[in-house]
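Excluded from the complex is one protein chain; the other protein chains are retained at their positions.
Every chain is named by a letter (A, B and C) in the order it is written, and numbering of its residues begins at 1.
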Amino acid sequence: MQPAAMTAEEMERRLRAEFPEAFQEVSGLAITEVRHGGARVRFAPTAGSIRPGGTLSGPTLMMLADVAMYVAVLATYGWVPLAVTTSLNINFLLKPPPAPLEAACRLIKTGRRLAVGDVELWSQGVSGMVAHATSTYSIPPPNNGLTNGVA
Amino acid sequence: MQPAAMTAEEMERRLRAEFPEAFQEVSGLAITEVRHGGARVRFAPTAGSIRPGGTLSGPTLMMLADVAMYVAVLATYGWVPLAVTTSLNINFLLKPPPAPLEAACRLIKTGRRLAVGDVELWSQGVSGMVAHATSTYSIPPPNNGLTNGVA
Amino acid sequence: MQPAAMTAEEMERRLRAEFPEAFQEVSGLAITEVRHGGARVRFAPTAGSIRPGGTLSGPTLMMLADVAMYVAVLATYGWVPLAVTTSLNINFLLKPPPAPLEAACRLIKTGRRLAVGDVELWSQGVSGMVAHATSTYSIPPPNNGLTNGVA
Partner (left out) sequence: MQPAAMTAEEMERRLRAEFPEAFQEVSGLAITEVRHGGARVRFAPTAGSIRPGGTLSGPTLMMLADVAMYVAVLATYGWVPLAVTTSLNINFLLKPPPAPLEAACRLIKTGRRLAVGDVELWSQGVSGMVAHATSTYSIPPPNNGLTNGVA
C-alpha cells in the first residue's frame, strides 16, 4: 500500500497558492482525506451555489466532483497541476438540500497517461447518494515544463 | 416550425428574477438565440473562471453547457423552471483561451418527461470545438405546483 | 434488507423463455448472484466476442454491462421485462484477455420511474478493473400492459 504523495494540509496549502480564485477560504472547499488512489473533499454551501426551492445547483455538484477527482490525482501521481479533465459523466440522483456535501473519489485506473475515477456525492442527512460521477484526467508527461513537480 | 416559447430578452429577464445568484450582469452569461428545439448562450470570462496558464476551468465549461441546455428546454417547453438536469456527459477537446465562449445547444429528444440535447462549445479564435456535452433534463408534470407556468 | 424479487435460477429460466435469442446456453451468460439492489453476471467468451490479439470486443463488454444492469433491475423491481436502457456510459480500462468476465452491478438509485446503477467488469486473472459502466433504465408504470408482472 503506497502512501499519498502529500498530506491533506500540504495539498490545501499548494492548491490555495496555485489556484487562488478557485481554492480559498470562501470557496467552501475542504480536503478531508487524501490517499494513494483516492480522496475526499467537503463542500459547505455558498450563497451562489443555492437554488430556488433550497437545493444546490447542478454546476456546484459538477465542480465538487471535478475537484475531488483532481485531488485524488495529485494524491496519487504527486504534484502534477497541469493534469486536466478530459471527460466527466455525472448522474444526478437526489436533490441535495443546502447542506454540506461530501465527495468520495476512488481512482479505478492509474495509467501512465490517463487516470479514471468515480466519485460519489453524499449530503449530510440524506440517506441515498446525491450524485455519481465518472471522470478521466490526462496526466502530463513527467518533464514537460516549469510547474510540474515544483511547489 | 414552432416558434420559441419566449424571446431571448424575456427569458433573460425571467432568469435574472428567478435565479439572481446565477444569472446576473456579472455572471458573464448572455442568451444570444432561442428557438423551439435549441439555444445559444455566450459567456464572457470572469475572474473566477480563469486558470493558471490562461485557460478556462472545466467547471466553467460544464456550467455553460448546463445553462445552454436549460435555456433550450425553457425555449421549447415554456416556462418550466423546475426542470432539472438528470445527467450530463462532457468531453473536453481543446484548452480554451480566456476569451468569450459560445454554447450551441440542440435538443435531440423532446419527450413528455425527458429532454435530451447536445451542446457544442466554441471559443472565439479557436478553429476546433472546445468541448462537447450531452445532457438529459427531467421535465416536471404540467400541474405540479406554484412556480410552474407562472412568471 | 429486502430480498431479491426472485432467485437467480428463476430469473435465468424466465429470461431464456422471454429472450431466446439473447439469453441461451450458447450465449455464454450466467447469473451468479441476484439481490435487492444488485446482481452479478458471468460471461464465458464465445467465438464472436474474441478479437485479433486475443482480447474481447468492446461491444461484448457493453452487452455484459447492460445485461447485468437489467438483471439487477428485475431483481429489485420484480418482473418488468419492458424496462429499457435510456443511457449507458462506459470506460474501458484494461484490455481483457479472452477469459471469463464477471460483471458486478449495484443500483445507486431505485426511483419509481428511473433506476441508475454502476457496473464493474472484472476478468479472471487480471488484477485491475477491466471496465466501468454507469447506466439508467426507465421503469414502465405498473399497469401498462400484458407482459408486465406476468411470468
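Quick notes on this one:
Basically, contacts are C-beta pairs under 8 Å (C-beta built on N, C-alpha and C of every residue); 3 or more make two chains touch, one makes a residue touch a chain.
Bear in mind that the values here come from a model prediction, so they are computed numbers and not experimental data.
Of the options A:Thr76, A:Thr110, A:Ser123 or A:Thr136, the residue whose C-beta touches the omitted chain is A:Thr136. Although one chain is not displayed, its contacts with chain A can still be listed: residues 86-87, 89, 113-114, 136. One chain of the complex is left out; on chain B, the residues touching it are 89, 91, 93-94, 108-109, 116, 118, 120, 128-129, 132, 134, 136.
Summarising the interface, chain C meets the missing chain with residues 18-19, 21-22, 47-48, 50-53, 57-59, 62-63, 66, 81-82, 84-92, 95, 147.
Keep in mind that, in the parts below, only the chains that are shown with their structure count from here on.
Superposition angle, chain A onto chain C, using Cα atoms only: 180 degrees, a multiple of 5 between 0 and 180. Greatest Cα centroid separation from chain C: this falls to B. We define each chain's centre as the mean of its Cα atoms; on that basis chain B and chain C are separated by 34 Å. We define each chain's centre as the mean of its Cα atoms; on that basis chain A and chain C are separated by 30 Å.
Centre-to-centre, using mean CA coordinates, chain A is 23 Å away from chain B. The residues of chain B that reach two or more other chains are 86-87, 89, listed in rising order.
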